[in-house]
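Shown here: the complex without one of its protein chains, the others still in place.
The first chain written gets the first letter, and so on, giving A, B and C; residue counts start at 1 in each chain.
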Amino acid sequence: MNILDRIKQLNITKVNVQRENRIFVDTEKDKLISVLYGMKLIGFNQLSIMSAVDRIKDNEFELFYVLYNYKEKVNAIVRTRIPRDNPVIETADKIYPPAHTYERELTEMFGISVSGNPDSGKPFILENWKDKPPMRKDFDSVEYVDKHFVFRNPEGKNE
Amino acid sequence: MEKMTEQQFRTIGNMLRKRSLWMLHYCTGCGSMELPAVGTSRYDMERFGVVPYITPRQADILLVTGYVNTKTLRRIVTVYEQMLDPKYVVGFGSCPINGGVYWDSYAVIKQLDRYIPVDLYIAGCMPRPEAIITGFMHLMELIDKGKATGYKRYKENLEYYKENQRKVLE
Amino acid sequence: MVKNILIAIGLPLLAFGIGISFMGFKRKIGARIQRRYGPPFHQPLLDIIKLLSKKSDISHGIIYDLGPMIALGASILTIFFIPIPGLKLLTGSADVIALLYIMVIGSLGMGLGAGESANPNSSIGIARALTLMFGYDLPFVIVIISVLLKYHTTNLYAITQAQAGGHWAMWVLPLSAIVGFIVIYGAMGEHPFDVVTAPHEVATGPMAEYGGKHLGLLFIDHAFHVYIELALFVDLFMGGASNIGWFYVKMFVLFLIIVFFDEVLPRFRIDDAVRFYWRWPTIIALTSLIIVLIGG
Partner (left out) sequence: MNMSLMVLLLTPFTGGILSYLGGKIHRSVRYTFAILFSSLTLVELFFYYNKPVNHFVLGKMFGSVMILQINPISWLFAFIVTTISLLAIIFSVNDMEGRGGLDFYYFELMVVEGAMLGITLAGDLLTFFLFWEIMSWTSYLLIIQGGNKSIKAGYKYIIMSIIGANSMLIAIAMIYGKIHTLVFRNVAMLLAASPHGFDIAIFVLFAIGFFVEAAVMPLHTWVSDAYSEAPSSVSSVLSGVLEKIGAYGLFVLLYALFGVSLLGKLMPLRFPSPTIMYTIGWFAGISIVVSTFLAILQEDAKKLLAYSSISQIGYVVLGISIGTSLGVAGGLFHALNHAIFKSLLFFTIGAVIYRTGTRNLSELGGLIKKMPVTFTGTLFGIIALAGVPPLNGFVSKWMIYEALLQKKEVFLLILALIGSTGSFLYVYRLIHSTFLGQLPEKFKDVKEVPFLMQIPIWLLSLGTIVFGIWPGLAMNVIARGEKFFGITPIKYNLYGFPGGNGMGSLKMINISSVFIAGLIVAYIIFALGAKTHRISQYDNYAAGQVVTKDTKYNYSYGFYMFFGRVVNPVFKWSADKIYLAWARSANVFGDYMRRIYTGNLETYSSYIVVIISLVGFLILLGGKIW
């Protein structure tokens, strides 16, 4: 059976073959884990990367999991939308162990908490970060910089 | 008279010291790419006695290559404090000077010399190997004249530096 | 008496001078092999002065301070037992076998000091150093025994005397001399046997925490070490020499070969280095020993 047909049998909302060997799979939040599991059964053995995009206009986060199938040499991107206020997702590290680390980064950079991942709250890259998660689009980097750092005086005079 | 001889002794010491500079290259950013070129046959920094060394205890120069973010700043301060006097800091590239292309980044600090005393900056993005060698020569001159006294400044203004470090690190 | 005191003061200075000149040569020749201009010839001396004149220093404890001192003291001790032309002050107090064990006092002191620095890199370095020593010791003792059997004496001075007139042990026992060279080479820690200090793996190993005057002492010790290894080989296999000049020339030729190899070789893994020493050098040394045993 064709790989596309097998994907269509999963619990998904939309499949979009963008170009050869690149399939976008959209699904709903609560079906995400089952879809990922199904993808793994189909043969998408590798989680290349997972991250999120801040769709601030829709007040949603878009999660995406980039998967790869070594046998068919096909990339699949599983996407889902979660609400921006109080974002909680379920861990995928039982299916794809590398997700464990990506989820820690997700928590730190977007403030998306991951249930089932014990390390999700642990500091990952940022040390002693007290502000808003920096990858959210409403985080103003310039404002933060002005507040925390001192710019060099163009005349070369320091205080 | 006594003061004079001590002065002379110090001068001779500086004269010899400047010919043997061991550097610890703290390669945080893209600037480290330029260093191998400086070390290899074409530019050969070893002819001035500049040799890369491994641990902060052995090194004289702390070469901060490229941008410094808050996370690496903590390590840089640790490393700097582990080095033995006299020690010199060379800021390398435009990022340690004013943040460079990362001027609006929440993670990158804008002026290295607010946190540790910098004796010399080598400007440029990236500085060419020639610029690096010129920088070292200039540092040697400073050492010879007794002007490279960053380690003394750090001790004298410890409160100022610590305060600044605390502000970004905590 | 006055002469003895002069020798006692002069011999370490001479050894240091020879050793430091070789260190300088090494950097210069190495640079030229890599088509670089290289540092000035007196660069090692500048480095040592720089290190000794550092304005602050750290200490992890008494043994940490004592380590470099024991290493240097033991090196000074060792040079008194290696006869060089015209100067044989104490060669009657210990023979070659004793010399083998006098030479390790320094490593032990160094190991203790590095151990107290509480840095795992230092510990790994020392563990590697001892293992490497165990590795090259097997062929080395076989080589030493064959030389001792050949010349029927254990006195190093007598061995050099027996080789007078061009009858070098190198020509009489060529196989042993080859193995002896490989051993000396490894003992000097040059590539591919630089697993001990391996800067990219264990951050200069035993010296990881050492800096300032401690490191200065270790550099002085290294100069002595270079001298000791070369002089031992020259005395054992190249017939010593009749005057200091010849002695220096012989050591220089030997050193030149070592530098040529050193500059172009990569690095062994430590267990491979041990395996290497326990394979071919040991077999060749045993062959030579058996030849000595049969041929007398």
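By our rule, a contact is a pair of C-beta atoms (placed from the backbone, for glycine too) under 8 Å apart; a residue touches a chain by one contact, two chains touch by 3 or more.
Every value quoted in this text rests on a predicted model; they were computed, and no experiment measured them.
Trainee: Indicate each shown chain that the hidden chain touches within the full complex.
Mentor: When the full complex is considered, the omitted chain touches B, C.
Trainee: May I ask which residue of C:Leu14, C:Leu46, C:Ile82 or C:Ile145 touches the chain that does not appear here?
Mentor: C:Ile145
Trainee: Out of B:Leu21, B:Val79, B:Leu139 or B:Val168, which touches the unshown chain?
Mentor: The missing chain is touched by B:Val79.
Trainee: Where the complex has a chain not shown, which of C:Leu77, C:Leu256 or C:Ile283 is the residue touching it?
Mentor: Selected residue, touching the omitted chain: C:Leu77.
Trainee: Since one chain has been left out of the picture, which residues of chain B touch it in the full complex?
Mentor: 26, 55-57, 72, 74-76, 78-79, 82
Trainee: Would you write out the residues of chain C that touch the absent chain, in ascending order?
Mentor: 12, 52-61, 63, 65, 68-70, 72-77, 80, 90, 92-98, 100-102, 104-105, 107-108, 111-112, 115-121, 123-124, 126-128, 130-131, 133-134, 137-138, 141-142, 145, 148-149, 152-155, 203, 208-209, 212-214, 216-217, 220, 269-271, 274-275, 278, 289, 293
In this section, only the chains that are shown with their structure count from here on.
Trainee: CA centre of chain B versus CA centre of chain C: separation in Å?
Mentor: Between these chains, centre-to-centre, one finds 36 Å.
Trainee: Mind checking the centre-to-centre distance between chain A and chain B? Centres are C-alpha means, answer in whole Å.
Mentor: 39
Trainee: How far is the middle of chain A from the middle of chain C, if each middle is the mean of its Cα atoms, in Å?
Mentor: Each chain reduced to its C-alpha mean, chain A and chain C end up 59 Å apart.
Trainee: Would you pick out the residues of chain B that each touch at least 2 other chains?
Mentor: In chain B, no residue touches two or more other chains.
Trainee: Within their complex, state which residues of chain B touch chain A.
Mentor: That would be residues 70-71, 74, 97-99, 103-107, 109-111, 113-114, 167-170 of chain B.
Trainee: Taking the complex as given, what residues does chain B use to touch chain C?
Mentor: 13, 16-17, 19-20, 22, 40-41, 44, 46-49, 53-58, 60, 83-86
Trainee: Help me check something: in the complex, which residues belonging to chain A touch chain B?
Mentor: 125-128, 131, 134, 139, 141-142, 144-145, 148-152, 158
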